[in-house]
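One chain of protein is taken out of this complex; the other chains stay put.
Showing chain A:
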Amino acid sequence: MLRLLTIELQKLRYNRAAKVISIIYFILITFIALIASIEFNFGDFHFRLADQGIFNFPYIWHFNTYIAAILKLFLAIVIVSMMSNEYSYRTLKQNLIDGLSKKEFVLSKFLTVLLFSIISTIFIFAVSLILGFSFSDYNEVGIIFSDMEYVAAYFIKLVAFFSFCLFLGVLVKRSAFALGFLFVWFIGEKILWGILEYRLYKEKADSIMQFFPLEAMSNLIKEPFTRLGAVQSAANQLGENFTKDYNVSMLTIGIVLVWTALFLYWSYAILKKRDL
């Protein structure tokens, strides 16, 4: 295990592009803190976003993981290129000749994905904790550490998404095309959703679409905005009522985990079948 991880890290350590993008990614996560400084002043009216309750425990876990998950696209570039580079440098072939098995090869990539996801999760946990302590109205331990399911969901979401990227890298062999394919897939799911919604009811469309990989990943952490107290009270005044389940559903976790396993298995199966 450790050997496979050090092999992969050696490849990444000296790759300047991968290093720069990873560093930018982690810096951007810390920049979530900057949201706190958004302020408006209209004469006597002071509006400060941080005071609107977005950094309240436990809501902050939901809000921060949702925002930070958008940034995963940066790391996706690193993951896709770490796979497709092996094809373009033909080092995949050399690695196998040197005595790495195909299983070990996929495993070394997946361990790196896990490592990135773990670091990112710890990072968002720390940033949220610090922001929460600075701005939250409630500071009881019981409240602080409630709703931790969002942090777990964040981790699962990253692992699944990066596994998808890994699979695309194996399948397409070129990083630009693999990222393009990812985008096309995303559009494809949206179009399919649109068609289903048009032909069926919205509920039915949702219940079918929840089984698709990107839709399932995005369902893991639902948008947190309509849950905000200020937004809800505003909506109530307009006669709108949100009754939405914001919790992380076990079914969605199950779907996402199955996709993750499939992506890994398919990556291995493709490698095994291909003549290099």
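One rule holds in what follows: a contact is a pair of C-beta atoms (placed from the backbone, for glycine too) under 8 Å apart; a residue touches a chain by one contact, two chains touch by 3 or more; residues count from 1.
By our rule, contacts and distances are computed from a predicted model.
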Undisplayed chain, where the name is taken from the UniProt record, one of "Transglutaminase-like domain-containing protein", "Sporulation protein YqfD", "Ethanolamine ammonia-lyase small subunit" or "ABC transporter ATP-binding protein": "ABC transporter ATP-binding protein"
Residue in contact with the excluded chain [from A:22, A:56, A:95 or A:175]: A:95
Contact residue for the chain not shown (choose from A:104, A:189 or A:206): A:104
Contacting the left-out chain in the complete assembly, out of A:7, A:49 or A:171: A:7
Selected from A:20, A:187, A:200 or A:276 as touching the chain missing from the view: A:276
Of A:15, A:232 or A:249, the residue in touch with the unshown chain: A:15
Hidden partner chain, residues of chain A it touches: 3, 6-7, 10-11, 14-16, 85, 89-91, 93-102, 104, 272-273, 275-276
